[in-house]
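The complex is shown incomplete by one protein chain, all other protein chains being positioned as in the whole.
Note that the chains take the letters A, B and C in the order they are written out, and that residue 1 is the start of every chain.
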Amino acid sequence: MATLAHGTPEVIAEEVNYLNVEHGWKSWLFTTDHKRIAILYLISITLMFIVGGTFAVMMRINLLSPEGNYFSATTYNRLFSMHGIIMVFFFLVPSIPATLANFLIPIMIGAKDLAFPRVNLLSWYLYVIGAFVTMYCVFVGGVDTGWTFYAPYSSTYSNSYVLPAVAGVFVAGFSSILTGLNFIVTVHKMRAPGMTWGRLPLFVWSNYATALLQVLGTPVLAISLTLIAFERIAHVGIFDPNIGGDPILFQHLFWFYSHPAVYIMILPGMGVISEIVACFSRKRVFGYNFVAFSSMAIAVLSFLVWGHHMFVTGESVYVSVAFSLLSFVVAVPSAIKVFNWTATMYKGSVSFDTPMLYAFGFIGLFTIGGLTGLFLATLAIDVPTHGTYFVVAHFHYVMVGGMVMAFMGGLHFWWPKMTGRLYSQIWSQLSAVIIFIGFNLTFFPQFILGYMGMPRRYHAYPPEFQMLNVMSSAGASILAIGYIIPLIYFLWSLKYGPKAGNNPWRATGLEWQIASPPTTYNFDETPIVTEEAYNYGPLEEAIG
Amino acid sequence: MAETVVHVDHQDASVEATHLRHHFASAQQQMDASTLGMWTFLVTEVLFFGGMFAGYAVYRAMYPAAFASTSRFMNIVLGGTNTAVLICSSLTMALAVRAAQLSKRKALIVLLIVTMIFGLVFLYIKWVEWHAHWEEHMVPGFDFQYPVPQFAHTAQILFFLYFMMTGMHALHMIVGVGLLTYLLVQATRRVFNENYFAPVEMIGLYWHFVDIVWIFLFPLLYLIGQQHS
Amino acid sequence: MPANQHLFATLQLFPPTASSIAHQVDQLYFFLIAVSGVTTILIFAAIILFAFKYHRSRNPRATQIEGSTKLELTWSFVPLLIMLVMFWWGTRLFFTNAEPPRNAMEIFVTGKQWMWKIQYPDGGREIDELHVAVGQPVKLTMASEDVIHSFSIPAFRIKHDVVPGHYDTVWFTPTKAGHYHLFCTEYCGNQHASMGGWVDVLDRQDYVKWQSGGGGTTQGTLAEQGQTQFEQLGCSQCHLLDQQGRCPNLRGLYNKPVLLADGRTVIADDAYIRESILDPNAKIVDNFQPNIMPVFKGQVTEEGIVELIAFIKSLSPDVPASQQGSQQNPIVIAPRAEGAPSTSNSNSLNAPGKARRQ
Partner (left out) sequence: MTAHSPIPKVKTFVAVWATLIVLTGATSAISYVELGDWNVVVALAIAVIKASLVVWVFMGVRYTTTLTRLFVVAGLVWLSIMMLITFSDYRTRNWTYQAQPWSHTKGVGGTSSPSR
């Protein structure tokens, strides 16, 4: 047992917690503890993020010159496809749900574990199998269809390894379904006495909405990928126009999942931001009910807008009009959230701790990402911008500027709870600023490139686009540094970080009332909840 | 209508008998959680099959005549028999759950075996049908030949949908038979009683769901278009 | 020359504006930028203001505020109203821009990994190079021989996917002579990035010059080429000369309703004719038998089909000349209000006729 104690004087020996209760690889690989599974997931998705990020850097290097001399077209096409597949299915989709939410949801609602702990472990194993199949795909040569797998290119024409890629995503999809299923049941059935729906932390609300999307959407992805696989293996013709198949049908099925999937990737991040903004403004979230219900509104509406990916495919124009209108409507709940977070800071007592810096970054970048989404929802503007770097910039503002920012913010916020250690404030604040600057330099020029018409997925481009591409590549290198720094100080903190104590941020919420790191069963006895979430008023008064 | 109501007093039910897992507060909570979990899983299954049904609907609207043509190559007698077999298996499954709830172990074992036999009969008949299609070169991707020339191309898509849908359904049946085997083993070990029958009930829900899928597949694949023959 | 100097010299921030719709699209684009810009600035300003004004050093004790339904409703419905303006404007423009003018010249485009094949009504062909005249509305009828491509001319603000298995159309009226990019914007395989080329918009005189200097063709007009194909493939035996009634006569067929054997009525448009060539049994005309006409799938290329359609079109005399593309009508200047051509700045033109000719 460790004997050094940095914490409060009464702590003499390190207490038993979920990390040190058992040792050895078996105690990890066969664990059913949601916190240990969250850590397993955290390690896995970080590795996948590094792989996907490396591919992104290689792409940006190639795009330094208009001729794209550094990599061949074949290599480049596989780079962007594998970047997309890995980042979407193996990082963004599981990022917050499978790590932070897996760790926190049972604690936040006062439960000892998720409803189905073994299913939770199975979900991680499926993720790992999917990841291995995908990495196998990378090593044998990769896939070049883009993450969208559009037929008939993927089903008939591509000479790359489509089957392993499809298989990897298919398996990972079931991992996502199981996570979602577990969360839905947990939130419904495992809440502690007194933890009513109106008292749930907004992080739980947004992950509940996410879980609904995972459960309702992902099966359709599974079936559309299965169809691609059959078409490719046996040439059955379902998407083959030569015998009467319709490639557009694949797009319908694919986007029925993949548009809601965009919200799978952003909703949990919104939940994280609600927690952080409340804590570092020392205030209850402004308009709790509206923020909670806007998550549910997004969950429902996001299933009604998928056709906005198909405005120029020859989709019925009448359907396009309906999809355009609904796409504007789905922007309203997102806007409500942004306004409420901003209003939460009003008359608050704001501090610039690292998680809050990420939250600022999130709100700003998500605002830009969301507003540029309106451009793409506008029929007449989607025509010139569709399939260009405008789209690339838009979704990176939402996915990286939004979700990755939120993930980093959440990780910094709950790292002391998960590991019991504090990390360097200076370095973490610095890296947050570097990431913000690097991100904007990388992706803002891409909006301009997009309206100028530079198509996405081009390994070479006309020379007049070079200046903006060089700026973007320069930004990417800054962004990469911004992501490497946290990796270092987080690992450093595991060994050398000061003990965090139970509640380093003086935050509300059940997770801050238990030990850091928590014990295996989280609570010695089931807590009884008597107050609303974010009840910062009494806490502040007590401190004076 | 008077129903037999069994009041389970879970205060008295020992943890041993209800197989209560550590993270649940009560057997009731555990039961509720597994029920909701199962229904959530079935919702994903609905959408999984729904993707195929959507493809079916689109192509059927595109090529109605070709569809009518292909349904003439379906064996309506075998399909109808299979429908009846599955309905019978659903009945025995429902009765098996009832037996488990009433702690009637022998009845449970018998009913589970009967349900399994119905399931296997279904799979056998399905196999006979597939084999006939195989002999007639009607398996897309494997030397597909269609005797009606004007539908030579489109029929391939429709037959693919047929094999995909019935194949996925059969896969679910095979999984179902495997789950029933598990239940059978557990039942012989006297695991189930009036306080603990959740696995029987959950697998029962799954079995009924698979039956429902077939209830839709039968008219869509076999019956529509028959009137023209 | 230092590399960075060169880079800054080439820096462009906005695409050329060279079609009748480009200005309208740009206006909407600027409107959206203005709205988004103001919103972004307001939110950033609020965050910065609150972050510093209510910083813990200045405001150690937060004031607890529950929320305000009035405010929530305001910031739900005001943005919604603004967005409805965007929706209405965007949709209206989309619809106005969707219908090609009736006097549009029809050019056929076939996408193929990794090139765009262009066929002019006068029989001329080019690859990855499209020559059009200032002020002349052009309708492109596009087909793909393999995967999904997307035909995009940023300077015209147009784009449409080219999906295999059917015809897709897009139209434009060039307003400014120049040399503009043509891209494929739907990922289509290995050389996707090189599946592009140039659109040369020529002044009227230059266009006529270009047409005579190689624009003319040894093979005759598109319709004439189609006629040659028609005879080579043996279509004329039944479809023009036959009196036994085994096949429908194609004279006067184009764009007329056709009653099918299954009771439906379809219009004999490009898509119908294409399908009937490739898969004759798909739609059997009433009173005719299936399985008489051979299946031409794999026998005729998309370009060949385009020629055949042009020929069948020429058998219907009431179809406007601009759609028939006979050489006697090389150009029809469309006096569209916003498409007023500026013919003075032809100095920027590249030499016409440098297109690769097949």
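One rule holds for everything that comes next: contacts are C-beta pairs under 8 Å (C-beta built on N, C-alpha and C of every residue); 3 or more make two chains touch, one makes a residue touch a chain.
All values reported here derive from a predicted model rather than from experimental measurement.
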Exercise. Of B:Arg98, B:Lys126 or B:His172, which one is in contact with the hidden chain?
Worked result: B:Arg98
For this session: Could you tell which one of A:Asn20, A:Thr196, A:Ser316 or A:Gln425 touches the chain left off the display?
Result: A:Ser316
Problem set entry | Absent-chain interface as seen on chain B, which is shown | 3-8, 10, 27-28, 31-32, 35-36, 39-40, 42-43, 46-47, 50-51, 53-54, 57-58, 61-63, 76, 80, 83-84, 87-88, 90-91, 93-95, 98, 101-102, 195, 201, 204-205, 208-209, 211-212, 215-216, 218-220, 222-224, 226-228
Seminar exercise, completed: Interface residues of chain A toward the undisplayed chain are 188, 216, 220, 241, 244, 246, 248-249, 252-253, 256, 303-304, 306-307, 312, 314-319
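Methods note: only the chains that are shown with their structure count from here on.
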Exercise. So which chain ends up closest to the centre of the protein, judged by Cα positions averaged per chain?
Worked result: A
For this session: Report which of A-C and A-B is connected by more C-beta pairs in contact.
Result: A-C
Problem set entry | Distance between the centres, which are taken as Cα means, of chain C and chain B, whole angstrom | 49
Problem set entry | Distance from the mean Cα position of chain B to that of chain A, given in whole angstrom | 35
For this session: Could you list the positions in chain B whose residues touch two or more of the other chains?
Result: 153-154
Exercise. Which parts of chain A, given as residue numbers and ranges, touch two or more other chains?
Worked result: 242, 244-246
Exercise. Which bits of chain A are touching chain C when the two form their complex?
Worked result: 68, 73-74, 77, 144-146, 150, 152-153, 156-159, 241-242, 244-248, 281-284, 286-290, 312-314, 317, 320-321, 324-325, 328-329, 331-332, 335-336, 338-340, 342-343, 345-352, 360, 363-364, 367-368, 371-372, 374-375, 377-384, 386-388, 448, 451-453, 455-468, 470, 536-537, 540
Exercise. In the complex of these two chains, what residues of chain B are touching chain A?
Worked result: 21-25, 29, 32-33, 36-37, 40-41, 43-45, 47-52, 54-55, 58-59, 62-63, 140-142, 153-154, 156-157, 160-161, 164
Exercise. Which of the residues in chain C end up touching chain A in this complex?
Worked result: 7-8, 10-15, 24-25, 28-29, 32, 35-36, 39-40, 43-44, 46-47, 50-51, 54-56, 59-68, 71-72, 75-76, 79-80, 83-84, 86-87, 89-91, 93-95, 97-98, 113, 146-148, 150, 152, 154-155, 157-161, 163-166, 168, 181, 183-194, 279, 282, 297
